[in-house]
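Missing here is one protein chain; the remaining ones are kept as they sit in the complex.
This part shows chain A:
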Amino acid sequence: MNDATLVRKGLFRKKMRAVLLILSILIAFLIFGVLGAFYSVFTAGVDVAAANRLVTVNRINFTMSMPFAYWGRVQQVEGVDNVTHASWFGGYYQEPRNFVQSFAVDPESYLAAYPELVMPEDQRQAFLTNRTCLLVGADLAGQFSWSVGDRIPLLSNIWQKRDGSSSWDFDICAIFDGNEATVPANYAMFHYDYYNEDLAFNNDQIGWMVINTTDPSVNDRVAREIDNLFANSPAETETSTEAAFNQAFLEQFGNIALILVLVIGAAFATILMIVGTTMVMAINERTKEIAVMKTLGFNEGRIFGMVLSESILLSLIGGLIGLGLATLMVTGAAAALAGFLPGLSMPLSVVLVAIALMIGLGLVTGIVPAINATRIRIVEALGKT
């Protein structure tokens, strides 16, 4: 037996109460873990945004297109190092539930804009030179078991060909991956020319442009000049940094960070009150036992440490089980949502923050009962005067 035994015995003195407290903490950390994992995957784009990359979209809405000619005009702006463009294809493979995030791009400038996309050199050359090539992200290829050499059709639920079909045939000639784990590899891209030449409508239009500036310090000026170029035109533009664009894109779904903070904050505030009050009551019930321990020679520091350890242990048990369940749920969801949210997993950062919260929760809920325990006067507690 040691102090840890006493802490454990004290915690489970009333088993039902301990189990209910653990359950309430478990639920809070289950919510935290699941929301944290989703938040992390949603904001991955913001995290990997390059400082010198700007994004230009139609001022009305980023889903509106702009003339292809804009691409050439932006290349003339001073401070622009590279400009590429992309158009949303919104494809699927075989049936609509097999969603494939895919874009029509200018291959050479696109790969120049995104140096973090890496692939074997021969595949890179194949993508640049083969008009029907589909460059596929490694995660996406894994999802559909695609490999280089496969010929697949991609269908669009937006675009149509002049012959009435909405299916484009592609040769998978390259598979890319990110140079870091945080770089998404869950989408595909193909030649804009190949897509544009058969389009039944909206020809010679592009979805957005990505601009690499010569230095982040010129971003503001370049953005202003680009938008000024197209002011008062039928398709005015709005240029912002890639990080701001990604953030704005996320906010289409709502302020996820605020929702996360509110939900988790409400859960934790409730748990804090429940656990804190219960811990105070639990220690009050043991006033006499603590007085006996002090009589036997346990000093105030040791009593303080044991009571505080009890609430931290309670928080860690509930929290770690909750986080474990959250990891299982996220892992299950990752398989089901692989097409929509690839890379969904329990990030280490969420685990570390959760553990810090568990310890914090234990400290906050345990500090008052621990102080109360040290203040117990032996003579009074034992009913002696």
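Structure notes:
By definition in this document, contacts are C-beta pairs under 8 Å (C-beta built on N, C-alpha and C of every residue); 3 or more make two chains touch, one makes a residue touch a chain; residues count from 1.
Basically, contacts and distances are computed from a predicted model.
When the unshown chain is looked up in UniProt, the name that turns up among "Integral membrane protein", "ABC transporter ATP-binding protein", "DNA polymerase IV" or "Beta sliding clamp" is "ABC transporter ATP-binding protein".
Here one chain is not drawn; of A:L262, A:A356 or A:V379, the residue touching it is A:V379.
Only one residue in the set A:Q94, A:N284, A:N299 or A:S349 touches the chain that does not appear here, and it is A:N299. Contact between chain A and the unshown chain involves residues 1-3, 5-6, 9-10, 12-13, 288-289, 292-301, 378-379, 382, 384-385.
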